[in-house]
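Presented below is the structure to which this report refers.
Here the complex is missing a single protein chain, while all its other protein chains stay put.
Take a look at chain A:
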């Protein structure tokens, strides 16, 4: 398998797993041990760090009048990271180093926290103006700055 095929195969497994989390959480409002083990297996140490971020209610789903959405995740250091809803991207150093540069992992804890909190219905919601959304998407501003 090439790197690319490996990655797309892994992300198919990851997608499946996130769907499983969503379904199970809706039924039982908790994540059973076997799913936790699977999350750790697929996402490594990111999994527990992401769940920790969710416990602290660090994920906000921001939306604007146009219907555009984005995730804002408050990192451990208090910095706010904007992640997109349709593809894997995070401005944090771990994403640049482990995902982009070394190709060691699929995503960082912030992206995983955004997806998991969405699947579990545990993200905060915030509405902003279209112009504020543009600034958030471009990395110029964080929603809470304005």
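Here is the rule we go by: a contact is a pair of C-beta atoms (placed from the backbone, for glycine too) under 8 Å apart; a residue touches a chain by one contact, two chains touch by 3 or more; residues count from 1.
Everything below uses one rule, namely that contacts and distances are computed from a predicted model.
S.K.: One chain is missing here; what is its name in UniProt, given the choices "General vesicular transport factor p115", "Cytoplasmic tRNA 2-thiolation protein 1", "Multifunctional methyltransferase subunit TRM112-like protein" or "ATPase SWSAP1"?
M.R.: In UniProt, the chain excluded from the picture bears the name "ATPase SWSAP1".
S.K.: Which is it among A:31, A:53, A:74 or A:133 that touches the chain not included here?
M.R.: A:133
S.K.: What residues on chain A make contact with the chain left out of this view?
M.R.: These residues of chain A touch the chain that is not shown: 4, 8, 64-68, 70, 84-89, 91, 95-97, 100-101, 130-131, 133-140.
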